[in-house]
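Can you read through this structure? Questions will come right after.
Only a single protein chain was left out; the remaining protein chains are all shown in position.
For chain A:
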C-alpha cells in the first residue's frame, strides 16, 4: 500500500464520523524505486490532502528508517506552495509511490477498527454487522 492510496482512504465502519486519516501501524515496509515523472507528480499535488500525507509519513517514518537502507527517507516541509522545485517533487514522488507498507494495520481513528495489510493489500472488507 502506497501513501498515495492512504491519502484517499477512509474507514466506513458503522459508528464512524469522519473516518480519516487512518492511522498506520507498519510491521514491514519496502522501498521500490519507480520512474520519476515530474509532470504527473505536479498534477497530483492539488488533488492530495497534504496534511494527511505528512501524517502518514510520520506514522511510518521510524519503520522506514529501520527497514530501508537503499535511500534516505525524505523529510517533507510543513507546507507546500505553488512553486515546487525538482528536488521537492522527487521527495514527494518517493513518499507517494516508492514507500510501500507491506505488512501492518490501518486503524479507524473513530472506532479503533483494525484493518490488516497483507502483502501490500489492505483488507477493508467489513462484516455485515459493521456496515
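Methods note: a residue touches a chain if its C-beta (ideal position, glycine included) is under 8 Å from a C-beta of that chain, and two chains touch if they have at least 3 such contacts; residues count from 1.
One rule holds for everything that comes next: contacts and distances are computed from a predicted model.
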item	value
Name under which UniProt lists the unshown chain, selected from "NO signaling/Golgi transport ligand-binding domain-containing protein", "ER membrane protein complex subunit 6", "Large ribosomal subunit protein bL17m" or "Methyltransferase small domain-containing protein"	"Methyltransferase small domain-containing protein"
Selected residue (touches chain absent from view) among A:45, A:80, A:107 or A:124	A:124
Touching the absent chain when the full complex is considered, from A:9, A:73 or A:95	A:9
Chain A residues that touch the omitted chain in the full complex	1-2, 4-5, 8-12, 16, 19-20, 32-35, 37, 39-40, 43, 46-47, 97, 120-126, 131
